[in-house]
Structures are given as C-alpha cells and as structure tokens.
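Below is one structure, written out as structure tokens, with a few remarks after it.
Note that one protein chain of the assembly has been removed; the remaining protein chains are unaltered in position.
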Amino acid sequence: MKKLLIFMLLLQTAVLLSGCYDRKELEEQAYVISIGVDMTESEDVFRFTFEIANPEVGSAVSSPSTQEPVQEVVSVLGTDFLSATSAANVSVAKEISLDQVRVVIVSEKLARSKKFIHLMQTAPSIIDLKLNSQLVISKEKAEEFIRTNKPKLESRPHKYFQYMLDRAKETGVIPEAPLVRFFQITEGDADLFLAPFATTKKDPKEEYGAEDNYKAGEVNIKGGNSTQFIGSAVFKEGQMIDILTGEETRFSLMLDTTLPQQDIIANYTDPLRPGFDLAARVQADKVKVKIDYKPTGKTNIDVYVSMHMNIFAVPSTQNYMINSKNRNILHASLQKQLQEEGEKFIKKTQEKYKLEPFYWSLHIRSKFLTIKDYEKADWANKIYPNANVRLHVKVRSLEFGKLLRESDLRKVRD
Amino acid sequence: MELNKKPLRIRELTAMIFMIIGLKGGDTTPALFADHAQNAIWIVPIISFLFLLGPFLILMHLLKKYKNYNLIELIFHLIGKKAGTLLALLLFTCGFIAMFTDMRNVMEEINYLYFPNSPTLVIYVIFLTICILVANKGLETIGSLAWALLPVIIVTIIAVIFVDLKEAVLVRIFPLFGGGVGTVLFEGISKSAAFLEIFLITIAYQSFHQTKYFHSGIYLGGSLSFMLIVSFYAVYAMLFDYNSINNIAFLYQEATEIVALGHFFTNISTLFMVGWMFSNFLRFIIFLYLICWIFGAIFEIKRFEGLLLPIGFIAMILSLIPPSFVVNEMFFRERSLQIMTPIFFLFPFLLWVASYWKDRKK
Partner (left out) sequence: MFPWQKKKKTEAVAKQKNTKISRSLKENVAYLEEQYLYGTNFDFNSKELRGSTGRYHLFYYSTIIDTKQLNEHIVTPLLETKRDIPVPRIVTLSSLSSVKNMDEVEKGLSAGCVIIFKEGMSEAFEAKIDDFKHRAVEKPENEKTVKGPKESFTESLPVNISIFRKQIPSKDLIVENISIDSRPTMPVSLVYARDLVNEEILENIKKRIKKITASNIRNIEILEQFLEERPASLFPTMLYTERPDNAGNYIMEGYVAIIMENSSSCLIAPITIWSFFHSPEDRYLRWAFGNFSRLVRAIAYFITLFVSATYVAITNYHSQLIPIDLLLAIASSRERVPLPIVFEILLMEVAFELIREAGIRIPSPLGPTIGIVGALILGQAAVEANIVSPIVVIIVALSGLSSFAAANYSINHTLRISRFLFIFAASMYGLLSLLGAILLWVAYVVSINSFGVSYFSPATPSNRSPRDTFFRMILKKEKWRPGFLNPKDWDKQ
C-alpha cells in the first residue's frame, strides 16, 4: 500500500512537472513558410510579412470541407526578425514558429539599399530561422509578392515554393541561394552573390528571344499563376547591384565549381540554317579553373568547360545525325556559340561589376599560405578585373535523342 | 560472484578514449581554435598532438617500466609522497577546471539550441544527475556502456560527415595556414591542454585485463580520435569560409543545420543530436569518474564513488560563475588552457628525470 502511494505520488509529480519550459503542443504553433521583408520610410524599421500555413487545408483526416483559407498572411513592422515575430503574435493566436521557413523574400528596393546587410546580420543569431532557407529577391514589394502569389495546383503553399525553386534550378535559370551562402560570400568579400529573382507582376517583352533570355516578369505567359522565377539578383558586398537574365544566370552556374551541375535544356542557333534553333540538353562536367597568378602583371585564368550535349529537336530538319560533315559543322558551331556567349558574359562581369559571380576566388587561394597574404593580394579589386580570362569550351559528345534521322519535309509536302 | 576478473579489454578502452577525446570534434573546442587560426583550424590539433606526443610517450614508457602502478601511484613512487601529492593535486585541479569549463559550454549548447526557454540550471541538474547515477556504477559498467553505445555514435559521425561533404568545398581549406604559420603554431601549442584527458586516463592503467591491452587501447583510441578531430575540423573549414568560421560558436550543430536531405528532411540537425548527446553524456561520465578517481587515489579513499556527488555539484556551481558562454569559452577556457599546457607538457619529463635519478642511485 505504501509503495503504491509512493508510486502514485511519483507518477503525479512526473506528470505535473513535465514540460514546464520548452514543451509546446504541435497544434498550438503557427508555422511560417515564408517571410517577406520590405523597406519603410524610417531608417531601421522594416515591414515583415509572414505567410503562415493552415494545417487543416489539404489533409484528409480533418473535417470534409474546411472553409478556412490555405494560408494566413500577416504583415507587421519590426526592426529584426525576432521582434517582428513577437509583434505578429499580436494578431495570430498561435505561437509563431520560424522553424519551417523555406524562403525569405526581400524586395528589390530593400536589397539595393545599404540597410539590407544590417538586416541580414541579425538572421544567424536566431535559432529558429534555419540557415538553409532560400533567399529570393522580388521585383515588387515582398508583401505584395506573397499576397498575389496564388498557386493553382498546390494546395499547400510550402509545396509551391519547394517545387518552383527545384524546377527553376533544374533548368538553371535561377541560382541556389541559401542564407548560409550569402554569408559565406559576403563575408569572404571576394565574389558576387546571386539570388533568385522573382515577381508576380507581368511586364512581358513583345519579341520572342531565346527561351531564357529573360528576367522575371518578362516572360509572356497566359493563364496560370502570375508568379515567375527567372534570372538572378547580383549582390556585391551585401548590396544588390544588378539583375542577370536567365541565360546569364545559367552561365554563372555552369562556371561555378562549388555548385552541383545539373542538366540544362537550352536553345542554340542552327549553323546550317541560321533562322532555326536547335533544342539541346546540356550536361556540363565540373569546371576546371587554372589560375596562373602573377603578383605584378596580368593574371591568367584558364577555365575549362567540357560538355555533353543531347540534341532533341532539329526543326530545320537538317541531317546532322548521319552526315558526318554536317555533324562536324554543328559540333564546331555549338562550341563556338557557347564560347562566345560565355566570353561575353565574363567580359561583362570584368568590366561592369569588376567582380565575378563564379566563386573563383577559391581557386587562387592555394597560391597563398596565409589569409593575410591572400587578402593583401586583393582578388576583388586588383586581380580579377585585370585578369586575362580564357574560356575553353569543349563539347565532348553529341547525341541525337531517339531518332535516327529527321524526316525530309520536302517529301512530306509532296 | 565474478567469473571473469577485470573483464575490460581493448575495445572498451578504445571506446572510452574515443568518447572523451574524439568527441572534442563536436563541442566548442573548434570555435576556440578557429578564433585565430581561421580556416587552418584542422592543422591546430595536429600540432597539439605532435606537441603532446613526446610527453605522452614518456609517460607510457614509465608506466610500462614500473608495471604495477597507475598514474598517481607512479607519481608517488617516483618523486615521493609529499612532492607527489603536490603534483597530483595540480593535475587534479587542471582536470577539474577543464571538466567544468567544458561542461558549462556543453550545457549552454544544449540549452541554447534545443531548449531555449529553459534555465541553464534545470538542464544542468538533469544532465549531471544522470552522469552521476551512471558513473556510480563503476568503471566496468562505464566501459561496457561506452562500447554498447558506440554504434549509435559512429553511425551519427559517419552520417554527419557524409551529409556535410555534400556541401563542403575542398578548396576552402586554402590558404593552407589560415591566420598565419606563427599563429597556428602558437594556437596548437598553447591550447594543447585541450586534450589533457589522454594523460588523466592513465589512472586506469591497472584496470584492464592485461596492461598490454591498455597500451593497444590507448594508441588505437588516440589515433582514431585524432583522425576524427582532424577530419571534423577540416569539414568545418570546408563548409564555412574563413570569415564565417570564427563567428560561429557551435560548429557541429551549425554544420548539420545548413544541409538538407532532399525535400523531406529539411531540418535534420536534431537527428544528429542523438549521437551527440549520448557522447556528451558518456564523455562527462568518464571525465567525472576519472577526476574522482584521481582525487580518491591522492587521498587514498577506496570507495571514491561517494565523491561523485560532491565533486560533480561543486563543478556545477563553479562553472556557473562566468556570466555567459562567450566569457567562459573565449576568456576563461582559453586562459586556463594556456596555463595548463606547460604543466602537462613538463610533468612526464619530471617523472622521467626522477626515474633516471632513481636508477642511477641504485
């Protein structure tokens, strides 16, 4: 009997004492999926927009039809992420949790201002905000972006971001930009940082360019969600300075050795009938960068890119598959096209930005023994802008999909 | 009834050494090294190990020469009771300080990362109570426990390295000497006392099935730990660049936080906490036990398990004195390590000279 009493007492205390401090029930928390940050008039205050997922939408177990909306969007003023979170709790009954934040959206205006880096400096000290969440720059206000973004097919908003970013990354038109990379590059102070560029506002270019020579908003799409992810924002020393098109982004990703290479589908000019384009799947091997550092003269940078191409569509119906002469022409032409475009872009970075977005500063490091020497040599200001960059593109293999030859259209017309 | 006397063998010792030293790859020690060495952080432990190798080999040689003594008995035997007590107390104090500064760091780590709303004291008490309860069961249990839990910890380590290497960029370890050759050398030598446990564990010299097992175990465990520490530090340097690495306090957790396993497991850092937490429990169980053992050996207390509770709680109270984690790590721990290093570097030489003297007299 005594033992039973003691046991009951222990059980009771265990139950009563349990979870005084950090225990939170799941349903008592509101899960933020994306955070938007905008400028305000005053100096240190930002407008934070939290997109909170509604767990009841899209799960079969809860009642048959919920009338609640998919998400709740709350927008508050605050000086940093943490104070904004507590401010948002004024209107949200559940405790706001930043654990599941996937995307941090910053408006272009804020990104271009000097305040941006101060805001970002507060991010790593928050335990909740994971450093692997993605940074996205929106053309319009971030709040507007979040409110207008209405995915049509994904019932859960976080899925939309997840799929969207993945898909865009696969075609190579936006870069991968987790917060941690922002800090690494900004603190390293030797390279340009690229973040995905997105918008919900359409501003379509009339003429049809190559399919990726666009910035966000310029693609002429009818129907569907109005959100577009294409191109990238360029950051120099923690401040946005320019926007790259999708094609330029693709080049910078291809030339970056730290990023995993993905297959890219792109269009190239048909060498035999210049009016036509070829669609090709490009698979680039890891880039090799060789730097011949000369402390006084011009540094030589040799970049070796080798690719495997898979031609899918030849609308001009030229016979590239069987005819080896044609094939050689195509091979040389593709190589040349890639080479020229790449060199053009590298030139642009050297002249316009005076810095590269390829993270090449890593490759010169092995030439120095200490950080001091390395920083003294000054990659960003002295070496790169004056360097002699030579791009060597090599198409290693050329495949032609599953067809043996294109059907002869002249015969069809008969 | 005991069917097998002194059942502990190489594997238990290896596991114990791995826990107590190797797991410094995952605590706040790298942050201490990274402060000046920056991305050359992985060279620092190599220098420390090379620096400590000499004195350590001398100590092992002496233990082998005088077969029947453990660390404290050896000191008493070689330099006499009075001077021996003094030296042993000095070693004890060093170990004690190292233990409680480390413990505070780990507590702050747990508190800050996993239980941010709880007071440190509550977590401290829970942690310490469990440590004392387990340590109370004696060396054989601790050794077996370390071995029994080793699979979990090894799986965690392999998973962490595997996951981190996906994000790591090899060339980030350049420039090779980071903050400068002199800085790296100085860091490695002055803070080599961070690995002082390898000396303290020789108190258990007599507790294994055969003393030759102790030798194999300590070399095996030591080299495994060495490899683990160096590879972990190199991974940190490859993950974070030289400018970020010295801003981050909890490199292990941060390193697991920035990577995601596909879409499904995006926040996997807590998953790696399991092995980490086990290893930290074990580490302080072993450390506390060794410290109490040394204390017991100095004052010839046979049932020194009774000391676990007072020593543990005194350590806790003392460690809570520094006002914050940063002060504790960057000021208190750094200074104390710099003071301890010469002691641990010199005392084996002192014993060697004494032994030489003794032989001469004969």
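Labels A and B are assigned to the chains in the order they are written; within every chain, residues are numbered from 1.
Rule of thumb we're sticking to: a residue touches a chain if its C-beta (ideal position, glycine included) is under 8 Å from a C-beta of that chain, and two chains touch if they have at least 3 such contacts.
Since we're looking at a predicted model, the values are computed, not measured.
Across A:158, A:236, A:250 or A:363, the single residue that touches the chain missing here is A:158. Interface note: of B:156, B:266, B:341 or B:355, the residue touching the hidden chain in the full complex is B:266.
On the side of chain B, the interface with the absent chain consists of residues 1-4, 7-9, 11-12, 110, 114-115, 123, 126-127, 130, 133-134, 137-138, 140-145, 147-149, 263-271, 273-274, 277-278, 281-282, using the contact rule stated above.
Taking the whole complex into account, chain A touches the unshown chain at residues 11, 14-15, 17-19, 22-27, 29, 31, 33, 53, 55-56, 58-59, 61-62, 97, 99-100, 102, 128, 130, 156, 158-159.
Note that in this section only the chains that are shown with their structure count from here on.
The geometric centre of chain A is 41 Å away from that of chain B, both derived from CA atoms. Chain A makes touch with chain B in their complex at residues 20-22, 99-100, 102, 124, 127, 130-132, 162, 166, 178, 180, 183-184, 187-189, 257-258, 362-363, 365-366, 368-374. Considering their complex, residues 38-39, 112-119, 122, 169, 171-172, 174-181, 240-244, 247-248, 254, 257-260, 263, 266-267 of chain B touch chain A.
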